[in-house]
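Shown here: the complex without one of its protein chains, the others still in place.
The letters A, B, C, D, E, F and G name the chains in turn, as written, and every chain counts its residues from 1.
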């Protein structure tokens, strides 16, 4: 018997029953929404507008609730808008999306950010969480160097089922918020800043060493990931 | 008027109403359980056994639900056991704790680990989550190099309100699990391994770049943090 | 009682009495000058000219002594000049500012730099320190590879209440100056240089390991921060 | 006797019998194909189109089986096409090559990639392996976050004499494939991704710490190297 | 329908037919030898002697061809020898193993090392490759600073179906060998050395940037991985 | 004329008039106190007890105001106590010192720390600043995860002429304090913590990227440096 | 007496006798050639063409033997040519220089490089060494992957009083050459390459860990530094 011939195939062949769309250069996982409650999204960066359009078309044809393209430059956004008249976009956050069947909102996600420059990541997280069916509340530019600016956000932090803290230059905000609220906190380090900010690495590490114990983080600038897990937490078991 | 004289004091003086115990070398935040639903824990490393004992005593006197000491060596564990007859310990995970009023369990946390050597972190997360009032299910050594070992864990992964993935050498487990389950996933990179494992840094980064979107991570070896946020997610809004 | 409901709010609600301007995308901390003796500044990078203008307008309306925009490109500088006829700018240092009520100068800050290319950071520090009310003396290009070039700076180093050393390629200047002067020394590593200069990281680390004991450093290229703390030291208790 | 005078010369002088072409700025190792079964290739980056053309001409005149230029921008590709009418190119992978005497295919190399954006590296490996005389099978976008997308690749993974796994964002694919197949696996980390992906460093380290034991890796984005060693493995001893 | 309930289970449930031994703290993948032609090995580090013994016993009972424990300290080696009278060990390489059914040797692996201190890694690779059924030839201490020392290894390098180069301080050996031989080359960086050797990181990176194109590397000090892939290459398709 | 013969000597020969003690293995800079107002200290690490004793003896004979040995293990401390009956020590902070002529205290330095484990660095800073003639006020364990613990420190933060913030795991304290106080702030990152704390590197970088503008930092664990510059700032121009 | 007032001034005031030109933004060390036998050069990067021209003019007026501008873009080179009719330039190496009194050549420097792309650094070193008065011999593209290409360089390596090895992708050349020649070897890592080449960091570290003992290195891409020290070594004591 040839080594390895039979078993691995057996092990995975039931997978073949799960649907995906093979586009040659891409295999759209149109089953993910059913399996995990959140449709796959498309990273626009590194793909041509035409490739993005084909993936989005495949997703829509397969009946996803929403098709979101992140890191989409102007060309990609235009191409998707031409594909779908109901596409919407957010220039600052470089997003374009088509929402066909967004779940009824359940749960509240509150997003706070340390500075104005963190805006694109804030809105990437917001749009994603809204598309997954949550109410999202946003407070920008509440960095701890002026702690009193955090006060107006307190009622919304109390209401939250999940809090997202977005910060690049001064990640201390994650520690301060993490020490105050009762909800789980998701930190999103951003690449804002220069010098030792190191493209977000310092914010990432500072959040990870925070003594606020119910704090977990996603990757640098990953508003999409934060929006996804925050919505999943906020909606709870379904 | 002296610069800065009045305002900062005003800004924070209501804090004085919140209780803490001042031990000189430490200020035990005995209010945290009320504020955030989870009592403060004590990092045993870098403290003398006597310091740890004094902090634990202050916590118990203040009526915390549980007092957990992490990274506690044999001397620290013995000292705490001498302080409290009902103290329990876990040698491998270097834990000692006194549980006086653990909340009624609510929600399920499932922990899977990539290898046997990740055990100490697994159990740090498990004990913490149990002390905060959740049911915890554990499956160890299910690394993806032998994917079929993951099968017996599937029912418990389905039951989970929050999944914790502990992995050092082969963080791919977090991606695979993150692609399968519907619950939020918390990754815990461990410092197991040598060479480019880099004390857990590679596992950390690999988890953060995973394409499984509802995955957030805590610090390297931070089973305590994972247990805390997992329990908070699993118990939901209270 | 819902967990965490009452206390955090109590803890911070007195903050609400401190003024700030909410612009939606930004919250201008117009109270900072009163609280800390130095007005907030605006990081131009990552903001649109319109956003910068709105923040500066809010600051001026709130009566700040000066409004300084750092890392301001030509568009931002032009927009601010259009907002305020009395705005001034420094092209090399990418600064634009409006000075309405600069304190009477008190104390002397002496700035020395290792090379001509460190100029932008030198002038960012100088302008900030002058706006906070100090006399600033500057000696550029006095790197230690030609130690005799430092001689003409000695009288001004003696006069200083605080010395600022700006250096990228050859941070040894900070050690040499730190071993000579009696005033506190603030080091500013710059991102000048290539290869192992590593964007200023080597200069930063070299300054931090210097054996000159009264030397502290700010972030890479952070002339603004250096000017702020130097002015505060030079002016002394007020 | 002058130190070192005689011996080193003796040690290496038989080398002089091996042919190479001295172009002044370059010495084309036209002997490599005879010595190692694979002709030298030309790294287009950092060379002028004219330099590339001269090297390719020298190689062709020396009778190499194929002349491949990697990282060739549009100018370089055009220059080579003008040199040789039978030149072919791949825009996405920035390749241009002239195939004059490709060996009879022997052995099978199967390439799988994690995402669409890894395409350029996939095709650099494919073209190189084909030019060295192997059959190459490609499956793109089969990242483990949707494990069922890997199923259609299983028969081709079984057929392979060497498997190449190309992945940037989610290197977990290398571990999963490495745990399934019986052939040697070559991992190629790519610089796709942002933040902690760190230009491919995370994928590289994650592959190196994988517990799949018959996995070795080449440098980041080094499709050329992967194609070379994969072809050598797949063709076996000649 | 509860989200994610049915599908993931379907996707993986056929895995349950593949055998493994569940020891509670470990799940021995006793199926791997059948699936991939090479039995799983045990990393001794981070496990107690008792844990190692139980895993080895489970493997032997399941009929593996050989059970190899790497990074085994004296206690672990003694414990395994007590379990199996036919156990053998290599003190320098910290190995202990039980060989019950080693395949008939096929193919040749030649290992060369740069220095005497690389010995432990050399022998870890050698023992593993021999247990998988290859002939292994070893030449130690042939660093390029004295290139003539490489000469006696040339015939064995020519005979090899796969070459393994082990080097810590001076990874140049991998480039030199990679430029000479016709077989695939596997590099193993070692943590030998101090200062900028950086625990093997420099050797690793130097090998990855080598211009010898048919060179791939395994992790730092990973003699085990090198032996595994080298044997798989040398034995060829079975 | 021999190149370089005359000039460099001229340039430095007046230095010869400044006193130092040549001990062969060391040259004690007994002039530093006169020149810079603070005597040199001795780094105990990497020196034998006998070497330390000889340096301290030379300093005392030269009439320094105080001789402080940092990072002094038990042997070094004992040796210094045997040299000078009036030597004092601090075991936790690994200090031993002989104070012969401490200046009249002037100015106030307030030190706050994030956690109990930062204690050794706190006391190194405190002893140094006291020996240079300042009043020092200390508040330990006031990390921002329990912000109300900072309240009792507010009056002493207001009194300070210079504030020192010592923090390892959660450097957010430096940002919060830096946003509240009017005095210059010196941050001291500590190597407390594990995993991504990275031996203090994360705390260092987090402090450097803080948005609190009058904050400068010294090296990791460098309580000595912090005490020196803080005292110099607090005492002001003399 | 004000602290520090007299002594530092005394210590350095004889420096004032050494000449330099103060241009405000720069202080040209026109004394360096007399002191060290090699005139200062000008780093063009980070300076305006006008600044460069003024520095070069000051140097020429002071009578330097040669004025060399490195990293000079087209604008800078044109400006210098307009200043001095006898200026010469090297486009690839981004150099422009004016040679007025080059010393009689003495000694031989032989430069070898690993690849064509290392050319700019090769020529920066060559021009500098020639301007300092040495004969320079160059062999490009002799990387060790084709060791026989090194043979034609052997006679010139034997003639050399100092050897310079320039290499980016494959720093093994430094080890091989360092093991053959009797002259001191200066390594110059270059930023050529991608991925783990890490902008020259890998080549730098690989050279530093080389077992060839008479090898020292300069900074990444620092052809200027290599040319300077090589010339000084080759010319010997004067």
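Everything below uses one rule, namely that a residue touches a chain if its C-beta (ideal position, glycine included) is under 8 Å from a C-beta of that chain, and two chains touch if they have at least 3 such contacts.
These numbers were taken from a predicted model, which means no experiment stands behind them.
Across G:74, G:102 or G:214, the residue that sits in touch with the chain not pictured is G:214. Across G:137, G:183 or G:197, the residue that sits in touch with the chain not pictured is G:183.
The chain omitted from view is touched by exactly one of C:65, C:178 or C:227, namely C:178.
Of the residues in chain F, those that touch the hidden partner chain are 2-5, 8-9, 11-13, 15-18, 20, 22, 24-27, 29, 31-32, 40, 43, 45-47, 51, 55, 71, 189, 191, 199-201, 204, 219-222. The missing chain lies against chain G, touching residues 11, 35-38, 41, 147-148, 161, 179-186, 204, 208-209, 213-220, 222, 224-226, 228-229, 232-233, 236-238. Contacts to the hidden chain, counted on chain E, fall at residues 115-117, 119, 140-142, 145-152, 154-155, 157-158, 180-183, 192, 194-197.
What we mean here is this: only the chains that are shown with their structure count from here on.
The fewest steps needed to get from chain B to chain E, moving only between touching chains, is 1. Averaging Cα atoms per chain gives one point for each, and the point farthest from that of chain A is the centre of G. Note: centroid distance chain B to chain F, computed from Cα atoms, is 35 Å.
Measuring from the averaged C-alpha position of chain F to that of chain G gives a distance of 40 Å.
Among all residues of chain A, those that touch two or more other chains are 2-4, 8, 11-13, 15, 17-18, 31, 35-37, 115, 145-148, 179-182, 195-197, 201, 204, 208-209, 213, 219-220, 222, 237-238.
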